[in-house]
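What you see is the complex with one protein chain gone and the rest in place.
For clarity, chains are labelled A, B, C, D, E, F and G in written order, and residue numbers in each chain start from 1.
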Amino acid sequence: MRIVAKRPHSLTEEKFHYCPGCTHGIIHRLLAECIDELELREETIGICPVGCAVLAYKYFNCDMIEAAHGRAPAVATGVKRLLPENMVFTYQGDGDLASIGMGEIVHASARGENITVIFVNNTIYGMTGGQMAPTTLIGQKTSTSPYGRSVEQAGYPVKMAELLAQNEGSAYIARTAVNNPANIMRTKRSIKKAINTQQNKKGFSLVEILSTCPTNWGMSPLEALKRLENEMIPYYPLGEYKVKGD
Amino acid sequence: MRIVAKRPHSLTEEKFHYCPGCTHGIIHRLLAECIDELELREETIGICPVGCAVLAYKYFNCDMIEAAHGRAPAVATGVKRLLPENMVFTYQGDGDLASIGMGEIVHASARGENITVIFVNNTIYGMTGGQMAPTTLIGQKTSTSPYGRSVEQAGYPVKMAELLAQNEGSAYIARTAVNNPANIMRTKRSIKKAINTQQNKKGFSLVEILSTCPTNWGMSPLEALKRLENEMIPYYPLGEYKVKGD
Amino acid sequence: MAKGRLSFHIEFCKACELCIEFCPDGVLALDKDYINTSGYHPISAINPEKCNGCGICALMCPDMVIEVERE
Amino acid sequence: MAKGRLSFHIEFCKACELCIEFCPDGVLALDKDYINTSGYHPISAINPEKCNGCGICALMCPDMVIEVERE
Amino acid sequence: MEEQVLFAGFGGQGVLSMGQFLTHAALGAGKHVSWVPSYGAEMRGGTANCLVTIADEEISSPLTENPKMAVVLNRPSLDKFEPKLQANGTIVVNSNLVDREAIRDDITMLKLPVNDLASRFGNPRVANMILLGAYLEKTKIVGVEEALNHFEAIFQGKKPEIINTNKKAFLAGVEYARQNW
Amino acid sequence: MEEQVLFAGFGGQGVLSMGQFLTHAALGAGKHVSWVPSYGAEMRGGTANCLVTIADEEISSPLTENPKMAVVLNRPSLDKFEPKLQANGTIVVNSNLVDREAIRDDITMLKLPVNDLASRFGNPRVANMILLGAYLEKTKIVGVEEALNHFEAIFQGKKPEIINTNKKAFLAGVEYARQNW
Amino acid sequence: MKGNEALAEGAIKAGCLAYFGYPITPSSEIAEYMARKYPKIGGTFVQAESELAAINMVYGAASTGARVMTASSGPGISLKQEGISFIAEAELPCLIVNVSRGGPGLGGIQPAQSDYFQATRGGGHGDYHILVLAPASVQEMMDYAILAFDLADRYRIPVMIMAEGTLGQMMEPIIERESVINDYDRSWATTGCKGRDPNIINTLHLLPEELENRNIILHDKYNLIKAKEKRAELFMVDDADLVLVAFGLMSRICKKAVMDVREKGKKVGLIRPITLWPFPDEDIRKVSDTAKLFLSVEINMGQMIEDIKLAVNGQVPVEFYGRIGLTPNPEEITQEILKIAEREGF
Partner (left out) sequence: MKGNEALAEGAIKAGCLAYFGYPITPSSEIAEYMARKYPKIGGTFVQAESELAAINMVYGAASTGARVMTASSGPGISLKQEGISFIAEAELPCLIVNVSRGGPGLGGIQPAQSDYFQATRGGGHGDYHILVLAPASVQEMMDYAILAFDLADRYRIPVMIMAEGTLGQMMEPIIERESVINDYDRSWATTGCKGRDPNIINTLHLLPEELENRNIILHDKYNLIKAKEKRAELFMVDDADLVLVAFGLMSRICKKAVMDVREKGKKVGLIRPITLWPFPDEDIRKVSDTAKLFLSVEINMGQMIEDIKLAVNGQVPVEFYGRIGLTPNPEEITQEILKIAEREGF
């Protein structure tokens, strides 16, 4: 008998606080598996966001730093500049990275900071109870867009992968999803590629992962996966947006 | 006899404090001429940056607001949302707009704020004495990159026009220069187009204008124009990056 | 055909049913007769013999409830 | 051929010489015999008769020192 | 008269709305009421609770560490709040998720197998209404009839069938209390 | 002994470096020195000034509103600082840009056509060195020879010809002071 | 109605039709309320990309002479400090709400009063003050919102309402108010210079004399506000040996304790500062003539106690009781009072 699936070493024994069916859990596992497989746990320093993943420091079994809302890329820069041989990642939600943290992420990418960013896009502010995010889709109802997001009032959802791919400093930029087994496997491959990019000192790497928020979408976990597939992927096309050669 | 050139009404009688040959002065004049020609002086509210143009409120002969460093787009948003029929512009340098103000400008563009941004890119922090800007060219010597800007340490110069053109909310994005009569005329046309875009409520408009800083470049005004032409334009191609149809 | 052996860490289960939905062989279901300390009816194997050990359930599980072994 | 008439607001001149450089007809030069209150030798027309009134000098002047009229 | 009751359970069990229901009912009955949620600890998956104070004249303090009554839907909440209850206080528990007896002998514990009853309605979300019905029947802080009268007002905007199931659940709780407490 | 001298002029006229030169020279001469620039008002095109304090023992206050001496390169600076000068103070002016006499009769005004002299060196930037030479020759705060000895040290990194032109300009100032003051 | 909603409704009643903010617990309901209401009444709701953007949008919107507001908490209020300093200098009227939580750092979302110094001393740079109101009930959340806008306009000053998270979250019945909106001079506003000279909103003063002058003008305004707007509620202080001082929700809890202890025959009273800046020091000074001891009760490690000491100026001792994370409850305040009474023989 060989083991097909078990909890990775790079995760602690803590039970996740996430809601039932929230795909933050899947993404945590994928990242931890990559760290295991690349044997980087003892070299890794992770930066958690402010968002539902704020407690990620309890889950990842490596050195962790809790950053202020949106500032993880700056914190990661401080760490990486002093420990260039360590693996440094940030784990950020769409409010954290694309709203309040826009300045920090664009500049980390422009500087070509040699860090890896796991960007969890669930088109909403989960932790604070379902407010609109910059990534919220047109027409999507949230607690601060109760009649559906309108272009007049809130403009257009930002496409971070496309935006950051513009920067010369970005070495690897991809968008994936975790709505089914195939996409989950692809997501894992992209995360690993991103970490390799950092190991090879090529510069800034980011994987935007389309994720769910059953609770604030007001859906069952299964309905949430369907919405991700039917509404999010069409607006946020999956794929690799930047792959720097040597 | 007809008048070919004289001081526009939309400028006060104040003498500019700018250094000899600094092209901030040319850009002020062009913007003022556009406001005159469109007869918008009494409808206009301008937002000045923190930078050498911090005193612009003394020069433009219309209602003016001095914003905190980098926040002009947010201030303009506050004004425009409450006075949608008025013409609202911001005038910002590259440190102001592309460094500390990155978050505000990207989001003003993403929201499709119906404002016009005059972005003066002189690849340096003029007011504070010549520190490196995000737009400083590779190898360029500044007081904070005394050995020339290096990619390892400071990454790559950001291309704001290209970056902002990505946002669906951007309706008009162009890059021009003021190094010779032809480019100056083109710059004026672009500024007018940008203001028209706002008048037609199409959304966010920005003109990135390549400008000089003889003082902090350590050059004569004429040498500075040459540098703009020979070093800046090749890295920052001129042209229209986004023109939204109706 | 490959056979799989399943083990569940049922206290971690939140009854989201993602594993059930994606299991190709209808092996899984919630256990209506038990409520774990988190207040959920946890996952269980209704016909374990059908399990082929593909591991898809574990792949989909956000809470790492399921461990899969294969012959 | 068109003729231009120039007038200068010399107190505003900072002697940057941009106008001089771009004037197609070599009309302009700094006035070495005068220093304005800002401490600069301001602009002057050394051969005004050559001026064609094209306005390029004014176009290039950052400080709006030059006013140009044309017949 | 100034009564304070604490509702506590898991995030998803609707403890906050239980408290809000009581608040609205009491307001309808012309009382002074304050409802204070423990939004503090209420992180995803964590435990939630709220404190309802009902009084005849203006409420001095909407907070207390030692309520007279508590309604708890799970074990952690029981462990946390039983010690804090006032002497001679009453604690109502969901016996499906609370597998122990009271430790203190100076309080009354009333049990109710909420999940079992709820499953009858095919919808676990009504569990809180069942508890509330039983609780009101027992304590009479607000009359059962009065509460029923305010159902429409409180659930305004909700679909009639939803309101009905909740009413039924509420009455099931009342019934259970009559029978067993 | 504690002397304070103020240098003032336009942003581009090199008043700050004039003060720095004196500072270094005085340091070389083993004095306590402080140099305080008015970076405050020094906006583009604005006026700049700096205050140099030279003392034999530790300097108590590096600031004053009423210096004993001032070297001014333009009219606005004269208008601004003449009133503040101590009685019996000395003020040195650039007569090319300062078109008036002293208003006060309790101070000495020394004039020098800096721009004219500077044009001789084809480089207006040496104007400040001319003034400094004249000023030192007159006041002897630091001996002219001592100052000359520190030229290389102060201008280190600069091209020899630059250093030479500056020395020449400095001496031209010394010469002018000998002749005319 | 939740406290946060009552405050939002009060702002609307005061004619505030523009809200710029970034969500943060426990203040978010204010934004959510505006997002629901404004579209129906022609108001402007913008969810800013950050607190920095929000406060600068307020700066711009207030420059047009409109009544505008923002709300946040803890970390968010810290991020607004630069903007608040600018708004104070530019003398723009507006409302800033701090539904406060526990810090420092990310801290927690429990109610707290640990931003007292930040609010009353100016967390931003430079010599400025903002007017700070501390409501103690859901009703006051609404009433003070209305009051805040009037004060803001009267003195052209940013006004802050500081309320513990609990106050924002709790529900109480309230009486709806109709608000009288006085109209104040708006000729300074930047609305386009049609038919007048251009207006300028500016905070830059490069000339030393000019900067000093600006600071003196502001200082005089602050002195005027100190003279006119200090507010406090005094409760059973006339014969009190021990006087508690507490604001906001804490004052209500202390009131209960005071009543309980009075029943036990102890002479205890309460002073509740309603304006935290300007601080009602005269009231406290007067009471210090008769009281034997002051006890500052705060949901922090001791901040307002400094203002009490400055007011008492050594007349009588001032002690402190407080905690953070956990709000002191009536029972423990009562215990504390009895302990002191015992010790001092009151």
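The criterion applied here is as follows: contacts are C-beta pairs under 8 Å (C-beta built on N, C-alpha and C of every residue); 3 or more make two chains touch, one makes a residue touch a chain.
Computed from a predicted structure; not experimentally measured.
Asks: Out of F:Ser17, F:Ser34, F:Ser95 or F:Thr139, which is the one that touches the chain we can't see?
Replies: In the complete complex, the chain left out is touched by residue F:Ser34.
Asks: Looking at G:Pro26, G:Gly65 or G:Gly103, which makes contact with the chain not pictured?
Replies: The one listed residue touching the chain not shown is G:Gly103.
Asks: On subunit G, where is the contact patch with the chain that was removed from view?
Replies: Within subunit G, the residues that touch the unshown chain are 52, 74-75, 77-79, 81-82, 85-86, 88-90, 100, 102-110, 112, 114-115, 117-118, 121-128, 203-215, 218-219, 300-301, 303, 306, 309-310, 313-315, 323-326.
Asks: Quickly run down the residues of subunit B that touch the omitted chain.
Replies: 50, 54, 66, 68-70, 99-100, 102, 125, 128-129, 131-132, 134, 143-147, 153-154
Asks: Touching residues of subunit A against the unshown chain: what are they?
Replies: With respect to the unshown chain, the touching residues of subunit A are 41-45, 47, 54-55, 57, 60-68, 71, 74-79, 81-83, 86, 103-104, 107.
Operating definition for what follows: only the chains that are shown with their structure count from here on.
Asks: Considering only chains that satisfy the touch condition with subunit D, which of them also satisfy it with subunit E?
Replies: In this structure, no chain contacts subunit E and also subunit D.
Asks: Provide the labels of all chains in contact with subunit C and in contact with subunit F.
Replies: Intersection of subunit C and subunit F contact lists gives nothing.
Asks: Could you work out how far the Cα centre of subunit B sits from that of subunit E, in whole Å?
Replies: 62
Asks: Need the CA-centroid distance for the pair subunit F / subunit G, whole Å please.
Replies: Centres of subunit F and subunit G (C-alpha means) sit 54 Å apart.
Asks: Two or more other chains touching the same residue: where does that happen in subunit A?
Replies: In subunit A, the residues touching two or more other chains are 16, 18-19, 22, 99-100, 102, 134, 154.
Asks: Could you check subunit F for residues that touch two or more other chains and list them?
Replies: Within subunit F, residues 12, 43, 45-46 contact more than one other chain.
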